[in-house]
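Of the protein chains in this complex, one is absent; all others appear in place.
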Amino acid sequence: MNDLSGQNKDISPSFVSDYMEGAHPEVMKRLLETNLERGAAYGADGYSESARAKIRKACNAPDAQIYFLSGGTQTNAVVIDTLIAPYQGVVGAASAHINTHEAGAVEFCGHKVLSVPAKDGKLCAQSVRELMEEWLSDESREHVVMPGMVYVSHPTELGTLYTPAELKEISGVCRKYGLKLYLDGARMAYALGCPANELTLAEIAELCDAFYIGGAKCGALFGEAAVFPKGSVQSFTTILKQHGALFAKGKVIGTQFDALFTDGLYERIGRKANETAEKLKAVFAAKGVELAAPSPTNQVFVLLTQEQLDRLAPQVGFSRWAPVQDGRWIVRFAVNWATSDEEIAKLAELL
Amino acid sequence: MNDLSGQNKDISPSFVSDYMEGAHPEVMKRLLETNLERGAAYGADGYSESARAKIRKACNAPDAQIYFLSGGTQTNAVVIDTLIAPYQGVVGAASAHINTHEAGAVEFCGHKVLSVPAKDGKLCAQSVRELMEEWLSDESREHVVMPGMVYVSHPTELGTLYTPAELKEISGVCRKYGLKLYLDGARMAYALGCPANELTLAEIAELCDAFYIGGAKCGALFGEAAVFPKGSVQSFTTILKQHGALFAKGKVIGTQFDALFTDGLYERIGRKANETAEKLKAVFAAKGVELAAPSPTNQVFVLLTQEQLDRLAPQVGFSRWAPVQDGRWIVRFAVNWATSDEEIAKLAELL
Amino acid sequence: MNDLSGQNKDISPSFVSDYMEGAHPEVMKRLLETNLERGAAYGADGYSESARAKIRKACNAPDAQIYFLSGGTQTNAVVIDTLIAPYQGVVGAASAHINTHEAGAVEFCGHKVLSVPAKDGKLCAQSVRELMEEWLSDESREHVVMPGMVYVSHPTELGTLYTPAELKEISGVCRKYGLKLYLDGARMAYALGCPANELTLAEIAELCDAFYIGGAKCGALFGEAAVFPKGSVQSFTTILKQHGALFAKGKVIGTQFDALFTDGLYERIGRKANETAEKLKAVFAAKGVELAAPSPTNQVFVLLTQEQLDRLAPQVGFSRWAPVQDGRWIVRFAVNWATSDEEIAKLAELL
Partner (left out) sequence: MNDLSGQNKDISPSFVSDYMEGAHPEVMKRLLETNLERGAAYGADGYSESARAKIRKACNAPDAQIYFLSGGTQTNAVVIDTLIAPYQGVVGAASAHINTHEAGAVEFCGHKVLSVPAKDGKLCAQSVRELMEEWLSDESREHVVMPGMVYVSHPTELGTLYTPAELKEISGVCRKYGLKLYLDGARMAYALGCPANELTLAEIAELCDAFYIGGAKCGALFGEAAVFPKGSVQSFTTILKQHGALFAKGKVIGTQFDALFTDGLYERIGRKANETAEKLKAVFAAKGVELAAPSPTNQVFVLLTQEQLDRLAPQVGFSRWAPVQDGRWIVRFAVNWATSDEEIAKLAELL
């Protein structure tokens, strides 16, 4: 097996990603407590129902249809394929996850990803408007992929956050041009648990046609919650099955989201990680390491020289993101609920 | 949410399916013990490596490539789509899971399922031979879907088992005609833990091009192990990602299979359930209820009259399979490691 | 190149298929006359508009949307993929062209073909009703491909014809269960030009959601006319383009259909061939050769012994259809507007 991330796997401290551990202890506790209980399959069990009720409440979306899936790429591909027509494409930032690190899962379902430029990982309403005006004014537009949806992620792939005004403007453009709006919330906990964040789940539910609340990167053992805030998606269980995405033991994911949406656990998980990320940023600042993106959440992007990279690589886990013009690299350090202060201290020492 | 199985969900005893609980306690224990350990993502962690080593040994297949997926339909669709050419079809029994209860997941990947008749859920070599001879002698065969693979399940959807001689003959026909052979082992534990079973994992590995060892229905919290016994499948991680089937926290499934393949747990789980199934069959026999299929494993198929169905339905969980000519129904009662003798006794009483 | 039909290719008389010549002379004449005229591309030219107007009139369907495509399998695949949801399947006779000789083109678009038994190539309303009732009563129907359309061909693959009552009943069942009805009219001319036929284009347009009027097998150089009798299909030009099925020089097909629907040419072409087929059947009857299907149209299916086959094969072109139990073969002899009486006479002699 070709283990691309393997070079760092036994290293501590490790900031390679935010999904290297199992579940947050409170989630694991619930899984254990309910382990022997029987539940109807495919999400029809009581824990899934309870989790759905809590999510609906958190989203102020009493009619929301909510489904639990086992992975983020899967969720993106199935939701996009469900909400747009087979001949439509999905508009995303050049840096969007669906456009970069999903191995063409959206294209596998037959849809083109239409790239627009992004700033700090954020797509802007104006670029969607321009794309639509260009398409509409094109004499040959019947031969050009029809845009059907806008995809945003919050936090973005660079850890940045949309403001309510920004998302409102994007949503307005979408409605004007008949586009669906879909928000990838793989790391939603880090948005909700961020003091700088002003976008609530209720606003997201109001502005978007669909979104997902991430579990795997936010304290769950695994699992994601796809939300259609206005309901009305037909045959989604069949669509999930057809895509190989219908999880048999729905209870196992439902129980976790039930725990995550109890006593504010989901936000707490995000907040704790963001606080750790602030400490990390302070360490970098103290060492004169420049930030590569203004992320207020749990992913910290910095610029390291090749020399710094070579020196750190044997002792610390991180992800090389991309090289930049001056020879430095954009490098990602990710933290989560399980990252300890000792690890931050050790990194400071190594720097 | 339209809960098709919901009518029985709070009923005890319930024999609706073998995947209503969480994990077998020994599996859960390992998940808990390793929960806070970090592991490289996407199956590159140590527990996944350990599980792979144990499975390779159990299969006597030192070169096997092994991948952990989160669901059975997903595994079938991805493996089939990987091993056959895009223009080929897969041959399966009319009752094959891919042909009935997977919502067209194989067709979603572009492949036709070519049905052949089955007896007690088992496809026979002769019908594959006839299909191939018919195709080869067809003047228009370039216009007919080219068969590329044979799909069998073991145990079958009716709980029956292939003998080594039967699978050997099917494998021989496949090799003669250049077909891949794939075995769906969603309930493999019940085969391995069945005294009547003579087919070992090593033989399956020798005879098949791919197979999967089921977790979700066999004591795992969830997860399946896809095995390519001769290795040599290229870019499968990318293929998984493209299909939305690459599980991020590989460690979580790897740990479970590591536990299942330690101290014979996997077989023990199957054996226990099969013994319970024997008790269940004895109950039916005592009450004069006829068996609908000669299943020696954990799924018991019986013929119930409409009157019996109506009487039992409010008090016992089970699955209606199909009506038969004389007005009776084929009904499935499934047991697993968690089914108790008390439940069997209660069913006996209700009958 | 592996030429499967090649064994007979230089033989005369040849009854291998009804699409071995170019265009009927009246069609060719119009192509020649209009050859140097310019027309807007993609079907927006005047000849295509004129052809559409004539077809709308013949179908008594003033709102019909009509598109010209270059092949039959292409038309079937695109229309089916357009009218049903991505997760739905299409119901067809076991002998349906989409189920046998289209190399899985429907599955390539992601849809399962749901087979029902047929008699003389004709599917019956009752088998659709049973399929739907079985699906609706299935507790697991969310896991089973949802039927979305019924496919019929008229004439069928065996040259037989639906009566208005039969198609009306099928259409009624479709409407009751929310299924689309699609009719493959690859050989429609032979139905319209058949004294036994009672089904008019207007009735077909009333009963079906879509159908196509075949050109290639009915006197055109090539080309098929897809008809949505009630209009209202959105973005079909884009869908065609996406499927590689948008024909650039629409004028070339439009001109042909304009000719075919002028002065009753289309029906005349069919009538002439059917009359020739009657002569052919008389020859077979005189020689004691049994018919294999009650076809009143241009395809004649007979039962030949192996000895007859071997004797005829070097001197006459025909198509082996399928072997039957008693060792004989079902053999197809196809005639068209270009088949001469001399050829019939020569066959009589050879028999």
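As written, the chains take the letters A, B and C, and residue 1 is the first residue of each chain.
In the analysis below, contacts are C-beta pairs under 8 Å (C-beta built on N, C-alpha and C of every residue); 3 or more make two chains touch, one makes a residue touch a chain.
Quantities reported herein were computed from a predicted structural model and do not represent experimental measurements.
Chemist: Just to verify: which one of A:Ser50, A:Thr262 or A:Ser319 makes contact with the chain not shown?
Modeler: Residue touching the chain left out of view: A:Ser319.
Chemist: For a quick check of understanding: of C:Ala77, C:Leu123 or C:Leu347, which residue touches the chain that isn't displayed?
Modeler: C:Ala77
Chemist: Which chain A residues touch the hidden chain?
Modeler: 2, 4-5, 87, 89, 100-104, 107-108, 110-113, 115, 139-145, 319-320
Chemist: Given the full complex, what residues of chain C touch the hidden partner chain?
Modeler: Those residues of chain C that touch the unshown chain are 1-3, 5-6, 8-9, 12, 14, 16-17, 19-23, 25, 28, 31-32, 34-46, 65, 70-78, 102-105, 108, 216, 221-222, 237-239, 241-249, 251-252, 338.
Chemist: Even though one chain is hidden, which residues of chain B still touch it in the full complex?
Modeler: Residues 42, 81, 85-87, 142-143, 146, 235, 237-239, 241-242, 246 of chain B touch the chain that is not shown.
Following the convention adopted for this analysis, only the chains that are shown with their structure count from here on.
Chemist: Looking at where chain A touches chain C, is over half of the residue numbers used by both copies, so same, or under half, so different?
Modeler: same
Chemist: Centre to centre, by mean C-alpha position, how many angstrom separate chain A and chain B?
Modeler: Their C-alpha centroids are separated by 32 Å.
Chemist: Quick one: report the Å distance separating chain B from chain C, using the average Cα coordinate of each chain.
Modeler: Chain centroid spacing, chain B to chain C, equals 41 Å.
Chemist: Could you please state the distance in Å, as a whole number, between where the Cα atoms of chain A are centred and where those of chain C are centred?
Modeler: That gives a centre separation of 50 Å.
Chemist: Would you please write down the residue numbers of chain B that are in contact with two or more other chains?
Modeler: 2, 4-5, 102-104, 108
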